[in-house]
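For this view, one protein chain was removed and the others were kept in their places.
We call the chains A, B, C, D and E, going by the order they appear; numbering starts again at 1 in every chain.
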């Protein structure tokens, strides 16, 4: 296997707080010998867990990016026990362009794992995470939202990993994010996800859908920032006292799941989509979730999207103009946490 | 003045319900003799007011488009008294492209009035409204939202027209939209607005900001559809009993205004913007409304946007990546309706 | 009025054959002080008519461009009586880009007349034709086809100008193009056409639709080149003996017209269009001219385009994917030439 | 090998007529969890051959798409014996965009076989055809034309597969398409074709070039639709009586071939190309097939394209503006069918 | 005439140093109520001349932008006598995009004068300069280079204004820029230039071509910054002692002119251009200035560009790929300054 070409001046074992970056070499038409820079901060203070904290895996998912940018400036070494590695934005070109996919190579970064040191910039960075950063970490935190294309009920979420000890620690960590609902999901499409690779390495993986859609209200930023601090305390890397759900004014974690392909509802044709159910609203099988109008032909009966089963709506459509086959709704079902 | 080149088969004086369109001739590279079609429905039943109901002035503002598309299919002539002219989408190319401006001529349709029969497609259509549809109407309703670029506290809104009789009828009509807040605005930038031309012709003009941002939740669709029906009953064109604010569970209309240029806050530089205040939240002079981070240089102090005066936040920023000079917040101030 | 800024080294009164160009100044991002060059050849030999021969008014109409490029190389001064001005391509940027409209200013050159010396490149050139070249000419020939967007039954065509002497000379010249069908058309959309301005100046204007669609078969090139030579002989500018229609194996000219807006049929919605009638085929009112399929939803009944009246099909749709409002068919009706 | 991620609700073994689609998961900037939908209909009635009928392999080749869309709506189970699988458009994004290549991944679908379940959308679909649909089929029919870039003499065509029994059945099936000319071609460039993979699996493969160029006249649609029905009857999957060539007013099949790289003629430089020979016209070695003019420099001698050998012209150039190296002509040679 | 809609917080009469901007309202698809910001600094100290100093009229001309950005940070009120208004970049969208023309409205800012308060952003800003900033100024300095498209011998340059007093002050100011060569030019194409409007108002106008081409070497930055400081001292707005040409190691100003259209040489066709003469090199009539190769057809004789007269080369071509009609050379001729 080739050596990963990423260069950095950071020393992950040095105590104190460092600001630096990963430099990924590539060539573009206005830069023959250019590097894509991914900013990284390392805050290390004594012995303790190593926590890798990331956002911007998809460029258009901003609450986690803001939360980590705030921590970058707010945290001093004395706030930390162990090592906290902050990557506020894994995909700066996509974040700058407000896109999900990297405009440099067209790739979905969350389908690039385990990566390739001779590949595109996304593949090189995935390989670096897989071979350098994941192995040194105990916790891997990757903050997502529904992105521009989907609204999402704010939640921590996770895969049900087969190792029961690992699974149990992940369940507890997810609950520490203090979201009303906690979500189990399946990879209905594709492989090569970041959390899958980290889980395979036995890491405690914590992920979220901190809302979604293009506009991020202040309340979502606040929830993301508060939940993240609580999780970091839970992990033991941030000093402070973990807030229990009760202390946060929340009941016990409500676990829901969407493990069936039918739980994901798709636009039956292209057109103007009306969301007909609110996020978090209970739905019954046969309820109208939304409908697609033709603006060329308003006389035409709109194409309907129905609920296929009872549950609650955890995700809905962002842009009103939909393409055929775009996901427009996700229905989840309560699950008894004692069975997990 | 040249004749307006728009062709239609619709007869605005014919009783019953007609579906048709306005055909605006233009030439494009894949259509030498093409027409842009703007769908229109005319529902006429006996004597009564003529109400011109429109949405999609800006393509990326969808709740009004959906509300009118629903009325298009739901209303029968017997539901109407007088004449209801429905134009669900004034700007189909922009609506299809999810853009504010027309992709055909790059124009902001709401800056094209009074229009030009020899101009671009937007200018031709504006001229048709100015010379054909406005003169025959008593009420002119133009449904807006904040569009993709801005979130907005849902409200009916209006200019303070100088004619007091016209003003008073507009105030009453705006209140019939049953929004918590009703908004007085000033044209801080530019001329040529649709409502300004209609007001100049003495029409009762009713406009809205039915929320904003790219994702339209079901609750906004419901509010827009219910408010619109109540307004149409108020105008006397739709049969039914007008619901009072009290019957709708609302208090008296709360009127707010943003008439000072300083009420509109702009991004001091380009970067990643965090909304720090919720829509509808009260702010004090000096409060932090938002801040702009640099993802290239997280060590840099974010650029701050401060409240310049006390008030409530009625609009905030949609896309998290902002350009210098983009509007990121609008602060409004309570006004005593007895003074209006 | 400002002076037209076009520069040329050509001397339209000099005997012999000159190759040169019109230089239209403009600025682009890779050329601060650039000129758009429009190649022109002037062939003058003694006294005789001045004939201005042009093609490439719309960039994607090539048979006339090829025919004039061939004459440019084939003709010597001794072949000419009077003055022949050859402009093989009025719109080189559009011709190079295979587009109808100019990629430099987005304008339809055939809607730019009488032009503007301070306007865009298209408007400057139109002004030059209007003020310099039309006044010196007796005949103005502008060779069109249906372009990429439309197939067309090959024909010479014309407006019915009000001056009867001018009209009669134009009828005779059109018949000299030796097309099976000769066509009278109306400007159903827009003003500012090149032939309208030339007619206004009293010129004998000769135009064509030499077929259409993107592929130009050899037979159309041959017909265009032979017809054009015969017309030039008819005008008296090219030496030789005019071929009568009988000598060309043709019957008397068949004149048809499409003067009613309904003769032009438009796509009722966007989708995949099937041409159901051949060019030149007779149609009866109510015949199916074509239909629009949905490739997203093949179960849906295709949208139909019907003949509104009896006649023959003189134009049909080029690209199979149509946008709502694109012209998909033109039906023409026989007219008795004795009434013209 | 990974599992193919395509999902469908269709049951290929269920009697009757089903409308459904293949859902290919992918991610785009406006759809995080999207599917590309490829519409499919399955019509099954009792025992009989399984015929897989496809078009839209290249998006800009429409006659086969229209023919299958018509069958989709016209056929009832009782018209069928065995199983008919209809895929009117293999490449909907390309078909909608009027392009040969997929705009989603830039791939030529006809170079993607045998495919890859972890690849791009084109590669995933090719893998599904290779592993699911081809194995269950006896006949594989893939309807092509010359596309936008080439005109083509309408013909059924095929490779000379080495298995003589398979070859003989393919020859008979091709002749049942009732085209004047039937064509043997070689893969002069590239591998990975759909028919090559199907032939490798021993299928009876039937392909066409049903004309070409952007405009599809009614006559080509009619020929494609009639020929296709006759082929389906020939295969035994459609009820009815096969029409012989004599009954169709045709002579015995004329077989021609272009197996030499020199039979394909390319533009010697970029410029404006004139087709000088008609499709189907006989050419002699040394004949001028076409020429490339410079519109910048009309004085320059056009670059000539000559016939390298005797034969007939079976394909010519579509867009008049050519790039250096584009194919502008294909010359074929008669072959004695008894030698095949 | 409408009021100019530009807003600014700057007070041009306030003593001291202010940093602010001009806000030009406009709407774009990601900003409904946006402003284009043009940064401006005003440094005022007591009585003295008002000097308006600008760069970035064309976005891709950077030495002046850098020079003014440096002054912005370096100058304190006590360095100034009178008022110095600094606009480092008149066209920020073009400067950011590295283009000559504004990407917002496609306009060449230097052809927009006197401007239009209801026009595009470029026209609004031109109107503001014409009606607000020019009238209050005594000196108007606009720093240009050849931009990306042209190399240029570094020089101050000017029009020969008819008012002899104004002309004489302009000649002296130009010589104070301390360039080897000083240049008289004519507007060979178009009207609406910034300096023309300022001259019309009787201002002392100072302009430059501080080199050109995309790469700006350190030596050009140094020359621009030193020359500009000397000019500001010459104007009396900057304290210090003006350096004479002799003190700068220069001889008397060498004045050259290109007033004939033939002095500007254009590419005869598109292709790969080789500059054959150095900037500043003497040429004789008939010398080869450059030649255009065809990379498609290397056998072809390159198209030649010849010197039409004796002189020196003051400008040459930047990008090696040229379009037909792009300016590739400018030849200037010595002029006796005593005749000016």
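The rule we apply is simple: a contact is a pair of C-beta atoms (placed from the backbone, for glycine too) under 8 Å apart; a residue touches a chain by one contact, two chains touch by 3 or more.
The structure presented is a predicted model; accordingly, all values stated were derived computationally and were not measured.
Under the touch definition stated at the start, the shown chains contacted by the missing one in the entire complex are A, B, D, E.
Within the set D:29, D:99, D:207 or D:223, the residue that contacts the chain not displayed is D:99. Looking at B:9, B:74, B:247 or B:269, the residue that reaches the missing chain in the full complex is B:269.
Residues of chain D that touch the chain left out of the display are 58, 60, 99-101, 108, 111, 146-150, 188-191, 261, 264, 266, 318-319, 323-327. For chain B, the residues touching the chain absent from view are 268-270, 294, 296-297, 324. Of the residues in chain E, those that touch the hidden partner chain are 19, 37, 39, 41, 56, 62, 65-66, 69, 72-73, 88-89, 92, 95-98, 148, 151, 212-219, 221, 272, 274-279, 281, 293, 295-299, 301-302, 316-321.
The criterion applied here is as follows: only the chains that are shown with their structure count from here on.
Interface of chain C with chain D: the two copies contact each other largely through the same residue positions, with over half of all numbers used appearing on both sides.
Compared with chain C, the chain whose C-alpha mean position is the greatest distance off is A. Chain D and chain E have CA centres that are 58 Å apart.
With centres defined as mean CA coordinates, chain E is found 50 Å away from chain A.
The set of chain A residues touching two or more other chains comprises 148, 296-297, 318-319, 324.
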